[in-house]
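Yeah, one chain of the complex is gone here, protein chain that is, but the others are all in their spots.
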Amino acid sequence: MRVGPSEGLVVVVARLAFLLVLVALWSLAAQTGPRGIIPSPTATWEAGLRMWDDQRLQRALGDSLLVFSAGFGAAAVIGIATGFLMGSIRMLGRTLDIFVYALAATPRVAFIPLVILLLGLGVEAKAFIVFLGAVMPVILNTYAGVRQSDPDLLEMARAAGASRFRTYAHVVLPGVVPFLVVGLRLGATIGLINTVVAELYTAVRGLGGLLALYGNTFRMAEYFVVVLMLALIGVTVTEGLRLVEQRLSRWRETV
Amino acid sequence: MRVGPSEGLVVVVARLAFLLVLVALWSLAAQTGPRGIIPSPTATWEAGLRMWDDQRLQRALGDSLLVFSAGFGAAAVIGIATGFLMGSIRMLGRTLDIFVYALAATPRVAFIPLVILLLGLGVEAKAFIVFLGAVMPVILNTYAGVRQSDPDLLEMARAAGASRFRTYAHVVLPGVVPFLVVGLRLGATIGLINTVVAELYTAVRGLGGLLALYGNTFRMAEYFVVVLMLALIGVTVTEGLRLVEQRLSRWRETV
Amino acid sequence: MMERQGFAHLEIRNVSRAFVRGRQRVQALGDVNLSVRGSEVVVILGPSGCGKTTLLRLVAGLTPPDTGRILIGGQPPRPGRDSAMVFQSFRLLPWKTTRQNVAFALSHLPRAERAARADHYLSLVGLARFAASWPSELSGGMRQRLALARALAAEAPMLLMDEPFASLDAQTRELMQQELLRLLTLRPATVLFVTHSVDEALFLADRVVLLSPRPGRVVETVDLPFGRSRRDAGADPRDDPDFPLIRRHLWERLRAMVLDDPTSDFFGRDPRGGA
Amino acid sequence: MMERQGFAHLEIRNVSRAFVRGRQRVQALGDVNLSVRGSEVVVILGPSGCGKTTLLRLVAGLTPPDTGRILIGGQPPRPGRDSAMVFQSFRLLPWKTTRQNVAFALSHLPRAERAARADHYLSLVGLARFAASWPSELSGGMRQRLALARALAAEAPMLLMDEPFASLDAQTRELMQQELLRLLTLRPATVLFVTHSVDEALFLADRVVLLSPRPGRVVETVDLPFGRSRRDAGADPRDDPDFPLIRRHLWERLRAMVLDDPTSDFFGRDPRGGA
Partner (left out) sequence: DPFRLIVTDLETPLVPNSVMDLALQEGYFDRAGVEVELVRVQQTPLALAALQAGEGEMANISVDALLQVIARGGADLRAVTSPNKSLPYLIAAAPTVQGVEGLAGTRFGVGRLGSLDHSLSMLVLGAAGIEPEGLDIVTLGQPNVRAQALLAGQIDATTMSIGTLLAMPDPDAVQVLIDVDAYYAAAPVVMKVNAVPAAVLETRGDEVEAVIEALVLASRDYAADGALWAEAMARARPDVDRADLDQLATTYAASWSVNGGLQRQELEHTMEWLAGTEDFADLEVPPMSQWLDFAPLDHVLARIGIADDMDMDVHSR
C-alpha cells in the first residue's frame, strides 16, 4: 500500500482538530461544572503566563527535568540491559521475572521510608523513585521482545559465526525495537508520574511541589498549568522516541 | 534446542532460592536499620496472622479486589479494542496516540477532583482510577503490536478472502499476543498501584486504606503485610497471564 | 480450447507498476497486455526479478496498477473471491496447524465441512499425517505443499500459482503437476502459473507467456499445439514433434533475456558451456 | 579426485535425529553414515521431507545429533567457523540492506574490507544494482541469490547449500551453477549440496547420495565417472555415455522412494503418465 506524500500534513491537521475539540469540551466543563474545580482555558493560559513571567515555572521545570532525566536515563540503560539478560539467559529470566512483577505491583510509596533512609531527601532519592517506576516497563517489554526473537534468524547468526554481542546488536535488537520503544515510552510516562510522587514525598520541590502548593490552596488555574506541563513533557519524550523508532524501522514496508 | 523435562522444577527451585536470599537480606536490613522503619520477617509474619485472624485483611482484600478487577477488566477490554482500532485505522492511531501519551504522563491525582465530581467516592470512582492507569499499557502495547503485524500475512489473508474480523482474530491477534500479554501484565501492576491510590484519594478503604493507616501510625509490620499482599496479587495475576500466553504460544519453537 | 460459460475471463490492459521507496524507483512492470480465456492455463516464464509475482498480485487485486486496467469477467478483481493464490514464500500462519491453515481459506463453508475439505486436500498433497503439525515442524517442501493445498481447497474460479512446485523434488513435483491437471478436468479454472522450468511450462500450459525484465513486458506468447486442453488425457506432450522445437525456442529467448538484455542482472556475462 | 591437505574432511557416523513435540515424534534421520573427502562436492538427493535440511543443520553444528558423531577434520563442527550455509528459506535480516546482509557474515574481516567483499559477491549473483535495497524490496529469486552471496562471501572451508537455486529461472540457475564450479576451482571447498534436480546433481557432483524418507537413511551413493573434478573444465557431462544411464537409474530409485516406500507421503499413488 502506497502512502500519499501529504500524510504527515493530514496527521497534523487531524491532531489539531482533535485538540480543538478537547479544548472546547474543557471550556464547556469549566462553565457547567461547580465553581473552583475546573478553571477555564483562558484563566489557565493567563496563569501560565504569570508563572512564566515570575520564573516559577522555569525553576520548577528545571528541578523536575533533572530528577526525571536522571531517573529515566538510568531506567533506560539498566532496564534494557536487564531485559536482554533475562531474555537471553532463559533460566535467569524465568527465575527473576516473577520478582520483577511483584516489585512492579508494589506501590512506590511503600519504598519511600527505605529510600529516605538510604538516599536521603535530595535528587538521588527522587531520581531513584523515578527509576523504580520507569524501569519496569522497560525491563518487561525488552524481556518479552527478546524472548520472541525469530529462532531462524538466531540460528542463521550462529551459522554465520556471529559473536554473542554481534548477534544481540544485529539480530535480536532490531527485532526488539518496537517492544523496546513502547517500554521506554511507558517508562517515560510512569517516570513522570513518579517524579511528581517523589517530589511530594521527599523534599518537596519542582512541578510536584507546585502541584501540592496549588492543590492545597485551591489555585486551580495554576494547578492545571502544572498538569498540562507534565502532559507536554510526556508528549515531547514519547514523540522523540517515535522519531528514533521511525529511523530504526525504515526497512519496514509501510502498511 | 531441546529442553529437559525437569526444567519446570529447576525454575521452581531457583525461584525459591532467590526468595530465600531476599528474605535473608530483608532480615539483615531489619536488624541493622534504625528501629521503626523495617520490620523483621517474623514480626511481619505475626502481624499478618493477627490481621488475618481479626478478618481485617480479608475485608480489605475483598474491597480492593473488587475495585481492582472492575477497573482492570474494563481496561483489558477497552484497551485491547482501542489498541486494535488505533493500530488498524492508521489515521486514527496517528491522530490519537499523542493524546494517549499525554494522558498517560499526567499524574492520576490530577484527575481526582474531577473523578470525585463525576463519580463520587465509591467503587465506581475507584475502579475508574484503576482503569485510567491500567488501560495505558494495554492500549499502547496492543497498538504497537498491531502496527508491526506481518504485511505478507495480512496480504495472504486478503487473498484468501478473509473478512476484516477473521483477519483480526486469526492473523493479527495471534501475532500481537506477546505484546498484549506484556501490556496486560504492566496494566495489572499499574492497576494495583492505582487501586491503592484510589483508596487513598477517595473514600479510604481496602488495602490502600490499611496502607495509609499503618503508614501514618508507624505500624511497619502491618504495613509490610499489606505491601506483600499487593505484591502477591501482582504475582498471581501476571502468572495467570503467563499461563494464558503459554497456551496461545504452543506453536512457537522453544528457544 | 473450450470457452466455458461462467468461467473467469481475464483482461490485462496496458498495466504498469513501479515500486518507489525513498529516492529509488523500480519499474517492475511496464505496459503489460494479456488476455486469458476462461479455464485456460497460461504459464508465465521470465528471468528472476522480471515482475511475475507483481503481475499475479495485480491480478489478485492485492495491489492496484499504476496505469491500465485489470478485468476479471469484466469486473475489477475482488481479492479472495475471484482467485486463490499460491504465494512464492508460502505465507503460512505459524500459529495454526497444517489443517487449520487450509481451513483458514474456507470461511465461506459451514464449519463442519471445513475440516473435511481441508483433510481432503491435505491428503492430496501428501500431508495427511501432518494435519496436526505446526508449520515450523514441516520441511521446506512440506510447507510448499501446504500452501498449495490451501489454494486448491478454496476451489476458486481462478488459480494464481507463483512457482508452486519450486521446493519439491522432481518426482513429487511430477505427481503434483498431474494432480493439478486432473483437478482442472474435474473442476475447470482459469490458471496463471509462474514457473522457472520450461518443461513444466510445456507440460501444463495451453499458452506460454514470456516476460522480459525491468520493466516487465510480454515479449512473446506461444500457443502450444500440444497444449493441455488439446491433447488426450494422459498423453505425453514430449511425444509431439513440435515439442523440442518449441522448447529450444523458449530456451533461447529466455537465455537472450538473461544475458543480452541491458536491464537484466547478468547482462554481458559470458558463461563457459551452456544448456 | 584430489585430496588436498588442510581441506575439511567430513565424517558422519551412525547419526540419527528425531523431533519430538508434545506426544508426536518424527524420526527425521535414522543411522546415517557418510564420509566426504576434503574439497569433494557431494550432492544429496531425496524426496521432500526426508531429512536433507536436518542433515545439513547437523553438519553445521547448529543442532546436536541424538546418537552418533559428526567430525570435520576430526573435530566436532564449530558453527560459523567450519562451514557457511545457504538456508532453504533464505533467512535474511529484514532490517539490513542487501550489502549489509552479506557483510553480516564477514565479521572476521577488517571493517573496510567487508563492503568490498560484499560488493564483489553481490555482483557475482547479479545484485550489484540492489546493494542498497531492503530484502522486502527484492523478488523471490533475488532473495535467494542474496542468501547465496552471503554464504559464498564467507569463503568457508565447507559449503552447505540447501536447494540454493530452487527459486531461480533455468538460465540464471545455470549461470550460478557455473559460477559455483568456477569458484571451487579458484578456492576449493568441501560442498554438501541439496537439490531436487537430478540434472543439477549430475552437473555439480563428484558423488551423489540418495536419502530415503523418515527415517532418512543413505540408501545409495553414486560415484560419478564424469564427476566435476574428473572432467575438463567446460566439458559437458551430458556428452558422457554413462550420463543417461546414471540419470535414469537415479530417477527410478527416487521414484520408487516417493511412490513405493510405505513411509513416504505418497505411498501407493498411481500417477498416470510419468517422467
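Letters A, B, C and D mark the chains in the order given here, with residues in each chain numbered from 1 onward.
Please note the rule applied: contacts are C-beta pairs under 8 Å (C-beta built on N, C-alpha and C of every residue); 3 or more make two chains touch, one makes a residue touch a chain.
Model, not experiment: these values are computed from the prediction.
Undergrad: Name every shown chain in contact with the chain that has been left out of the document.
TA: Missing chain, whole complex, touching shown chains: A, B.
Undergrad: Any idea which of B:Gly62, B:Gly120 or B:Gly240 touches the chain not displayed?
TA: Spelled out, the listed residue whose C-beta touches the missing chain is B:Gly120.
Undergrad: Which residue among A:Leu19, A:Ile78, A:Leu213 or A:Leu248 touches the omitted chain?
TA: A:Leu213
Undergrad: Would you write out the residues of subunit A that touch the absent chain, in ascending order?
TA: 34-37, 112-113, 116-117, 120-121, 200-205, 209, 212-213, 215-220
Undergrad: Under the stated touch rule, tell me which residues of subunit B contact the chain that is not displayed.
TA: Interface with the chain not displayed, on the subunit B side: 34-37, 112-113, 116-118, 120-121, 200-205, 209, 212-213, 215-220.
The rule is short, and it goes like this: only the chains that are shown with their structure count from here on.
Undergrad: Can you compute the centre-to-centre distance for subunit B and subunit D, using the mean CA position of each chain? Integer Å is fine.
TA: 50
Undergrad: Touching two or more other chains, which residues of subunit C qualify?
TA: 89, 134
Undergrad: Name the residues of subunit A that each touch 2 or more other chains.
TA: Touching at least two other chains: 252-253.
Undergrad: Would you pull the subunit B residues touching subunit C in the complex into a rising list?
TA: Its residues touching subunit C are 152-153, 155-163, 166, 170-171, 174-175, 248-253.
Undergrad: Applying the document's contact rule, which stretches of subunit C touch subunit D when the two form their complex?
TA: For this pair, the touching residues of subunit C are 19, 21, 24, 26, 45-49, 52-53, 88-89, 126-127, 129, 132-134, 137-142, 145, 162-163, 166-175, 178, 196-198, 233-236, 251, 254-255, 257-259, 264-266, 269, 271-275.
Undergrad: What does subunit A use to touch subunit B in their complex?
TA: Subunit A reaches subunit B through residues 10-11, 14-15, 18-19, 22, 33-34, 37-38, 90-91, 94-96, 98-99, 101-110, 113-114, 117, 136-137, 140-141, 144-145, 147-149, 151, 154, 178-179, 181-182, 185-186, 188-190, 192-193, 196-197, 211, 223, 227, 230-235, 237-239, 252-253, 255.
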